[in-house]
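Just one protein chain is left out here, and the rest sit where they should.
When the chains are written out, they are named A and B in that same order, and each has its own residue count from 1.
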Amino acid sequence: MRSVTRMVFVAQLAIFAATGCSSMGVEPWERDVLAKEEMQLVVDPLEAGIDDHIYFSKEASSGGRGFGGGGCGCN
Amino acid sequence: MREKKGKSIAATLATATCSLLGNTVSEPVQAQEEPGWDFNTALLFYDEADDRVQDISLNFLAVRTFDDDRSLSLGLTIDTLTGPTPTGAIPFDSAQTFTRASGLSTYTTAAEQIPLDDTFLDDRFAISASWQQPLGRLFTINAGLTGSSEYDYTHIGANVSLSRDFNKRNTTASIGLAIAQDDMDTEGGAPIPLSEMLEVGNLTNKMGDQSKDVFDVVLGVTQVINRNFLVKLNYSFSDSSGYLNDPYKFLSVVDPLTGDPVAVLPGPGPGPSHLNRYENRPDSRTKHSLYGQAKYYMNGKVLDASYRFMTDDWGIDSHTVDLHYRWPIGDTSYLEPHFRFYTQSEADFYRVSLLDDGLPLPSYASADYRLGEFDAITVGLKYGWTLASGNEMSARLEFYSQDGDAPRNQLIGNQLSRDPYPDLEAIIAQFSFRFGH
Partner (left out) sequence: MGSPCELLTDTDDKSSAEQLLDIVSAEAWRVEDKFSRYLPGNITAQINTSNGATVEVDDETGDLLDFAETLHQLSDGLFDITSGILGKLWHFDGSDKIPDGDDVKSVLKHVGWTRLDWSRPRLTLFPGMQIDLGGLGKEYAVDRAGNLVAAQTEAGCLVNYGGDLVATGRPKDAAGWRVGIEEPDDRSALAGQVIRLVRGGLATSGDARRFLKKGGIRYGHILNPTTGWPIEGSPRSVTVAADTCTQAGMLATLAMLKGAAAEDFLDQQEVRHWCLR
């Protein structure tokens, strides 16, 4: 339980830090690189789904990036 | 006369325009409708070493984008899984016979071999649909449904998430919820937890169908650091309740001194040669995950690095580090090496085997290697290229290797000289084709 409390605290800190940093970032006209396909957080949703499924069926952890996934008889 | 003239208007006009503009050569126009549909297809081969599981799957994802950033995604996966998987029983210097889950027949594992259940022949059919649209200027909402079906397992789920932009869209906060219900119609019926494996034809230790419910919440924030650098942080909470056992997994019951499986007196008909008990896991599981991802652009090359920490109330902690590096080659292709490192600790109730010592059985016990302590490494390479038509293809090849050890303090007697923990090695190969219309 201690590790959970610590983790939630770190997460909260990070979120406050991120939303508090209104000076960090770019102007709208500076988003050229960020608009590139290879700079998206999930470049290939199909491949991401395939990998999530493989690791869900062979390991005890799942999700993180999105929902826990699963929904199969493989774990 | 009029018809002929009609057809040559464009040609005459072209000539007249060339004279007007003084163009000696006019390159042909290239204009087309922006693809409304984006189709992504992938064929996957998954093959484990030692003749274990093989999986072939066909995956489709179609995304239709409408005006003002509304979109519909439809996904379909069809896969065929064959090959045996470890049951949790331990290897031993004699052959062992086990009753299949169906209760209809037996199978035998040779001496010194990790017992594998080869009844796995499973076809799975999974679909998903999701809708995304902006709500006002700064909010985006996404709602989806998922469903899958195998001969012994069905799943339905729904999810919704909301995100809001801040700071000129440099910061995005999101919250998502998902619920799912899975039903298991296990072959022969789910076994009564920790009951003994019985002889062929005896189904008195089986219960009926089972189900479980899963509830997930994800909180996330994405932050643009600078023109080339983006980070994301997610916190997830997941709660599962219901039947969380694997109905096909069991544990060997061993002699407390030798560590060898206890033999069973042969009955009138075929049955197991040694004592085995079906596993039991708690009927609830709560997981917490913290996930961080960074994307960094360096002069055409992109580094994608992520770390995930997971902890749950089964005593499992895991760390995952995942790195992708996209390296463009010319204008139309790229290479992308991939490295992933994963480590997990064992579940509190993970056991190598159960002891035949007359003492009460533990409440929970499982020898499923996926709840054990192990490290895993994935190393892969992907090559992608864009065709003249603008469509993309890619091919990737990866090696996945799991290496674990049974906890030394649980090994007894002869078990110390045999490694009962089944390591895993697999090849992953995938071909993709992405096109628009």
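Going forward, contacts are C-beta pairs under 8 Å (C-beta built on N, C-alpha and C of every residue); 3 or more make two chains touch, one makes a residue touch a chain.
Computed from a predicted structure; not experimentally measured.
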item	value
Residues of subunit B (touch criterion as defined above) contacting the omitted chain	5-7, 9-10, 12-14, 16-17, 19-23, 26-34, 67, 390
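In this text, only the chains that are shown with their structure count from here on.
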item	value
Where subunit A and subunit B are represented by their mean Cα positions, the distance between them in whole Å	16
Subunit A residues within the subunit B interface of the complex	3-4, 7-8, 10-11, 14-15, 18-19, 21-22, 24-28, 30-34, 36, 38-39, 41, 43-47, 49-50, 54-55, 58-68, 70-75
Residues of subunit B touching subunit A in the complex	40-42, 44, 46, 57, 59-61, 73, 75, 77, 81, 122, 124, 126, 146-148, 150, 152-153, 155, 157, 159, 166-171, 173, 176, 178, 180, 182, 184, 214, 216, 218-219, 221-228, 230, 232-236, 238, 246, 287-291, 293, 295, 297, 302, 304, 306, 308-312, 314, 316-318, 320, 326, 334, 342, 344, 347, 370-371, 376, 396, 400, 402, 424, 426, 428, 430, 432
